[in-house]
Each structure stands twice: as C-alpha cells, then as structure tokens.
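Each chain you see keeps its place in the complex, though not every chain is here.
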Amino acid sequence: MPNQQRYGAGIWHFATYVDRYATDGYGDPRSILDAIDLAGQVRDLSVVDLNYPFFGGEFSNEQVGEALERNGLSVIGITPEIYTRTFAKGSFTNPDAGVRRLAHELITEAAGVVRHFGADYVKLWPGQDGWDYPFQVDHHSLWKASLDGVAELASDNPDLKFVIEYKPREPRVHMSFDSVSRTLLGIERIGLPNVGILLDFGHSLFGGESPADAAQLAIDYGRLFGMDVNDNLRGWDDDLVAGTIHPIELFEFFYTLDKNDWHGVWQLDQFPFREDSVEAANTAIDFLKLIQRALGKLDVDGIREAQSNHDALTALKLAQKALFSSY
Amino acid sequence: MPNQQRYGAGIWHFATYVDRYATDGYGDPRSILDAIDLAGQVRDLSVVDLNYPFFGGEFSNEQVGEALERNGLSVIGITPEIYTRTFAKGSFTNPDAGVRRLAHELITEAAGVVRHFGADYVKLWPGQDGWDYPFQVDHHSLWKASLDGVAELASDNPDLKFVIEYKPREPRVHMSFDSVSRTLLGIERIGLPNVGILLDFGHSLFGGESPADAAQLAIDYGRLFGMDVNDNLRGWDDDLVAGTIHPIELFEFFYTLDKNDWHGVWQLDQFPFREDSVEAANTAIDFLKLIQRALGKLDVDGIREAQSNHDALTALKLAQKALFSSY
C-alpha cells in the first residue's frame, strides 16, 4: 500500500440530478465550475473525472483548468456523454450510421481534452447501447458494432487509454457491456493494448458478481485500468455512499487490489440525490481510510492460509477483527 | 365481461422523458395539451389519468377540457405531482411540516380538479416517501406520517375516492407503500371507505407478487379501486409495453378480475422512452383485446376444477389453448 493513497470522484458527484419523476431536479442546476468548487471542499480529494461536453454552460478547457487549479484538483479521466438525447438509441450501436459517427466525433474530441489535461484515460460508458425488448435487435450485429466502435477509437488514438465501464443495465433495460467477463471477452477480441476496464464496485454487485473476483479477473488479463466505488442493494445501481451497505465486500475488494499491487486512485461514483454532496464524499472517504487502516492490520498470512482451505469462518473472523476495530 | 371494454392511459404515456443520464430528454418537451392530442390518436382510448399541475405551461381546466373533448377522451383520475423537487424528501412523510402542508394543499387542489372533470379518483403515488439508507428514519414515525397524511385527505374529502398506487421503490430506494399487503394494512388502519388501491401490474411483478393474487386480495378487502398494466423483467419498474414479457401472468390477472366481476377501465402505465408513444399504446391495447378474446374462449369450468386440485399442468394447458389461439 502506498503511504499516500489518492482519492478521486466523478465530477457528477457534485452536480444536481433529475430523474423521470423529479423532472425539475433535486436542486438548482450547477455548472461544472460550481461542481469543481464543491469538489474542492472535500477533505481529501485529489483528482476528478470530468463529463464532456462540460455541463452548465460554454466553458473552455482553460476555464475548467483554472477552476481545477484553484481547488487543487487534477483530471484522471474524461467521460464523453454518449448517453444523452442524440444517443438515446445507442452510440456505437445506434442503428443510424450518422449517429454512430457523431459518437465517434464526440469521443475523439474528448480524447483531445484528455491530452489537454494530461489525464489517464477516456472513459466509455455506453449506457444507451443495448436493448429493451426481446426481438428488438440482432444480437450478433449489435455486439459487433460495440466492439468496432471501441476498436476504431483505440486504433486511432494509440497514445491514449480507453476504459470501458460496464453495467448490467440502466438506462437501457440491458446494456451490451454488461459484466466484467463480457467486457474482457470483447477487449480480447479487439486485441489492442490501450483498451481496459474501469471497474465500478456497485455495477459489479448489481450484476451478481463478487467485486473482488471481478477485479482479480481484470487484473489477470492486465486490463484493470481504473475503478470506482459506491454501494447499493444489489438490485439496482443505487450509487449510495461507499461502505454503507457492504463494508465487508468493499474490504475484500481493496484487499484484492492490494494483494495484486494495484495502486491506482480510489474513486467515488456516488449520486447523492438528497444529501449534501460534500458530506457524502467526506463520509465515503472517511470509510475508505478506515479500510486502509484495516488493511494495515489484517493478518494477511492468516487469510491466505484460510483461503487455501476455503475456510470461510477463519477468513471472516480475521477480516472482522481488522475491520471492526479500525474506526 | 362487458360488451364494450374501456381502455385508458396515464397521460404521461404521451409525454417525453428525462432520466439521470439523458438530462436533455428523450425528445422535445411536450405540454399536456400535446400529450392529449397524441392520446387522441390511439385507436381505442376512452379515458386518461392527468398529472396535476398540468405540465408544459399554464393551462386552465377549461383548456384541458377542450383538448380532451376534441379527442373524445374523459378523465378517470388526477395524479398530483407529490414527487418533484419540493417533495424530494417526501410528501406525507417529509421531515419538514411545511412541506407536508404543501403536499396536502396540492392534493386538495387536485381533488378540485377531480370534481371539475367528474373523474373517479385522486391518485396518490408518494414515490419520494420512504428511505434510502439503514438508520435514516424512525420507521414507526415514517409509517404513521404516511397514514396520517392519507387519512386527513380522505376525511376532508368524503365525496371523493383516493387511490394509493404502491411500488417497491424508485425514486426512493424503498417506498413506504411498497406492496399490496402493506397498503391494505395501512388502509384498514385508516378505516375510511374512500381509500383504495390502484394496482399497477408491473409494480406487483417487481415486488415479487403474483398480480393475480394481489388483485384478489385487494378485491377481498373491497379496495381495488383501479388498475393499470405494463410489463418489466421483475427487477425494476421498466414500464414496458403490456404483454411483451409476461403474457400468461397478464392473462391470469385479467381472468381474476373477470372472475370477481371487476369491470373497471383497463389502463396503461407505460413509459415508451425510445418508441412512438401512439404505437406503443396501440400495441398494448391490441394485446389486451387478444386477452379479451382469450377470456371468452377459456374453459373456465376446467380451470376451476384444475385449481381445486392445484393442478398446474391442466390449468396451464387450458390457459395456453385459449391464449395462443387468440391472435
């Protein structure tokens, strides 16, 4: 474990939200500059992932850069918004070739922003790519289009990393990149070194995975390029505050990263619809620090010995001992 | 079965939608008048349920009434929007007494609109009433506030019916009125004759209920005041087109209504995010007519005999025979 763990967040953590019911939003609209200023108030935040185009107005990279600088933040990734109205029927898989082209162009622009900020990656979250109904799509063509779209980008921009954030569903009833395994299968098929996975802890739980197992698998393929955390009740992508529902699985997830010497940024992807967003981030990061302390205490040899016997009770007792004494 | 089954829809079926990702909406905004004109294009629609306040502008009851009239539609119910920004932390259960009062006032206004249009009921869908996290609320107080709020309205307006539409969750992670049983328990506690249930087929599936069983229970308590249909994958309130996923359970649901001589309007509560809304309604109503034909063919005595033995195979074969020959 590094002495100084870095923390990050998607900048949308500090936006306000709408949904299909509260169409007037859960608060006054905020621009990306407002959101950056809020992010700056979080006690231990170092990096942010920025939506692109920048929301809430017409802002230049320079304006955004100034806001970041005054808040001591740098950029880890750029998330092109390939899931808004234009892309309602898909980005890479849109039935309209013109819209697929628009997606390509928007992501290419986002790649430029990554270069501008010296960020780590372009994040691809094709949330509208998939289907809603049986019989709606030709599954062979849909999956091919998903991979072709990503491959073209990765091939055009060999200097950059592209990370795919999979999720089982929402807004589509079924998303094409739905799981760690499906995404790795696609990445292996694409066969380029600069495509990887951004593993969202909550998406993994929601998809019935063990996030620790998903992380291990992505690491074993050399494709774990980023991660973020939050929590949920396993039936939906609730984007609750990390650690509030599944502290033990969160601990196992970080234990797995640590064991594999994976030392990237620990990011938040939370949607505090009804909470103060700065407090929501502080609460999560405080819990992540608790987990760091617990990792420091954990009897790793004991865990390994227990795991070699698939001895759940011993392993859990060791995990409990470290975790429930680390406040 | 009546000779002339009537069909209805929530007017939001003909709106456009936003969600937390496509914040610019799945189409151009429409006013309630636009939506009514679209509803008028559906082949067999007789009644609509209207959101209140009327969306998309400042419209009088008279303007709405004209739009309805030119489209041959009447009003079955009014749905006050007690789930928008003001009510993000709840309507009846809001921690702020002032907001609870606003909810009461808005619903009281909606009651006036019910009277104006001679509609059947005020529909209460308190989607923001509930909780997101463990330890967030005092469950005793929360439930009491839910019941007190409804009781006060029903008591103040004895000339009107109030229907509660339960749902397990969304937008709240957990809704207070989450199931048919919980809602009936609350209604019995309130003890007033003018409070009932609007049973949404999809909410029932989503909650792990059998919609047929839920309907029977509500009928047995004399509280089934309305219903609507749609479809989903049981894990979320997808509001898909009725009959596209669960045709057999939909058939059992209508069989149960018919058996109990429940002959209200068959309504749609669908959200065609990416589909033509008129076609989505036509497709659903065509399927409901198929179900009507199947009900006419069904060997009801055979079903009853099979059910008296809990003989699933015989009952299903009779149901299949009627349903899969009724196109």
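Order as written gives the chain letters A and B; numbering starts at 1 within each chain.
FYI, a residue touches a chain if its C-beta (ideal position, glycine included) is under 8 Å from a C-beta of that chain, and two chains touch if they have at least 3 such contacts.
Here the structure is a predicted model, which means the values were calculated and not measured.
Asker: Just want to confirm the stoichiometry: 2 copies shown, so how many copies does the whole thing hold?
Answerer: Whole-complex copy count, per this file: 4.
As a convention for this text, only the chains that are shown with their structure count from here on.
Asker: Report the inter-centroid distance (CA atoms only) between subunit A and subunit B in whole Å.
Answerer: Roughly 35 Å, centre to centre.
Asker: In their shared complex, at which residues does subunit A touch subunit B?
Answerer: Result: residues 17-27, 83-85, 88-89, 127-128, 132-134, 169-171, 173, 233, 235-236, 238, 240-241, 244-245, 271, 273-274 of subunit A touch subunit B.
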